[in-house]
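With one protein chain removed, the remaining protein chains of the complex are shown where they sit.
And now, subunit A:
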Amino acid sequence: MDETVKPLRIPPQMSVYADKHNIFHLLQSIRSHVILYSQSMLSGLVVEQPADPLSFLIALLQRSSTDIPRVLLLGPPAVGKHTMAQRLSADLRAVHVTLESLLSDQSELSAQARRVPPTEPLPVELLLRLVQRRLGEIDCFSRGWVLEGIPQTHLQALSLQQAGVLPEHVVMLEAPDDVLLERSRGKMVDPLTGDVYHRTFILPPDASVARRLEERRPAEPQRDTALQRFRREVPGLRSAYQSVLRVVNADQPHADVYQQVLAFVRTRRRSRIPRILLLGPPGSGKSLQARLLSEKYRMVDVCCEQMLRSVAAESSALGEEIHSYLDDGRLVPDSLVLQVLEERLGRVECSTRGWILHGFPRDLQQAKSLQEALQPNRVFFLELADDVCLERITLRATDPVSGERFHAVSHPAPSSEVQKRLQTRPEDSSHTVTHTLRQYRTHTAALQAVYPGAGVIDADQDPLGVFEALQSRLTAD
């Protein structure tokens, strides 16, 4: 490697800026493997291929935001799509588009569609043109849309995607067959508004509406075919929309279902580069979890202590300084640590893959300096009671012959011969651990104040459990 070439450093301010304004979604890097968002610049260009790309981009950027709702609401018959879609489009102020509304206007296309017998699915071409035309109208264009019950087949889904109709969120409602049966038996419709009610579960708000209601019970064989047809298409639909799909259990009180759907639809797609802080008392499993997370999500695992030691081993001026501190057993001063940290985390691989840091910060001052320079976007506190911490560490031992590490309780030595040889590290002595633990406890409250949105994970379980907990917090928005 050419020593005269300095390693490329990407200032961490760039990642922070990109995160804040969701730049990558806006620009849509060509390195992403599937183009799914027609609102962003690159994929908009590739799909539409306008003759004047500059004007097209200007118009796209001038639209008020990329956050207009584009939702597909799918599910088996009688699961509650219509009510859900109506409520959703009202709350989101988007246009509610149903198959019926597509078929009911005055155009030639709709007339053609109406001629198709209701038991057969619409020909793909026809459906595509109807949907495209409707979604291209000015109200859908500016307010967004909630498409109910379309597409119904995998083929329709693919054609829609090819034509550039790309939803940001796809909700699939699910319920067991007997629940659907129950619901469809009692289905009542208000002929004036099209609202759906149920004889037992969803009663109309007042008597006048109640009087108007008509039973809309589909004939049994038709209902069963419709249900079967839907179930057949589910895997195809799920695979077509897998990265934007959320399946919601509709066999719950309506309010709960709605809350879940609304929360999902409101999440913004972010391609977030992780900048994670893992804090916790000694023995809580920070190093292990950091290693597991960095392996799974391909981010860089930065252990503060190891980082300092490796710098100390270098023959640079900084390395010599740090080495003298470590040799004497003194704490390396904050300014030096931050210097090393900024350099380490400013490297290209950290900027592009993200990082997970543990072993730093330990107190308020360090946390504040870190916040200025490097702004982590996820912070986790691993919680563990003092006695468990002590137990986990002081019972550690290493076999000097094989180099294997053991623990008296969780991973004991295989034979008494090995047992006799075992040695403990000085930093694992109960004296050192108690000291570190006390330090941690005095600063915990201050640290938690610096990171009010931090996740708290119970570390008093097996590592896999902790890992699952961390992962689910990481992937939730």
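Note that in this section a residue touches a chain if its C-beta (ideal position, glycine included) is under 8 Å from a C-beta of that chain, and two chains touch if they have at least 3 such contacts; residues count from 1.
The rule we apply is simple: contacts and distances are computed from a predicted model.
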Query: Of the options "Probable aminotransferase ACS12", "Vacuolar protein-sorting-associated protein 36", "EFCAB10 C-terminal EF-hand domain-containing protein" or "AP complex subunit beta", which is the UniProt protein name for the chain that has been left out of view?
result: "EFCAB10 C-terminal EF-hand domain-containing protein"
Field: Residue among A:Met41, A:Leu147 or A:Ala469 that touches the chain left out of view
entry: A:Met41
Task: Please give every residue of subunit A in contact with the chain that is not shown.
output: 13-14, 17-18, 21, 23, 26-27, 30, 41-42, 45-46, 49, 53-55, 57-58, 61-62, 162
